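The complex appears here minus one protein chain, its other protein chains still in place.
Take a look at chain A:
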């Protein structure tokens, strides 16, 4: 009886492990997200804050999922070249210039964008490095 319970519990555990981590994409996403969180702390958090809330009407929040979705193609360009123009987020116009981060590699941008678009109430899946490379070539 006891051996039966143990073997059932063991097989359940195996199934759980497979379900949670077997897909390769899931592992990749987790890696992107974890690394992205570190990059965010170094390059973004000072202005956009730990919780992505920004600063009053000075620095825009990263919590506007609709904005992130609609401007998904431009997000990498914002990071690489910064912003000198005004930007409207959540109905508020922001004018503070955003510094360029030209030294960041495409893979790091992909990771930090994966972190941003899946934190602060956003849930938009992985932002792949190939997508970043394609979008950077089309920056305005």
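Throughout what follows, contacts are C-beta pairs under 8 Å (C-beta built on N, C-alpha and C of every residue); 3 or more make two chains touch, one makes a residue touch a chain; residues count from 1.
We take it that contacts and distances are computed from a predicted model.
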Protein name as given in UniProt for the chain not displayed, "Lichenan-specific phosphotransferase enzyme IIB component", "SCO family protein", "Sugar ABC transporter ATP-binding protein" or "Spore germination protein": "SCO family protein"
Chain not shown: contacting residue from A:13, A:58 or A:88: A:58
For chain A, residues in touch with the removed chain: 46-47, 49, 55-59, 96-97, 99
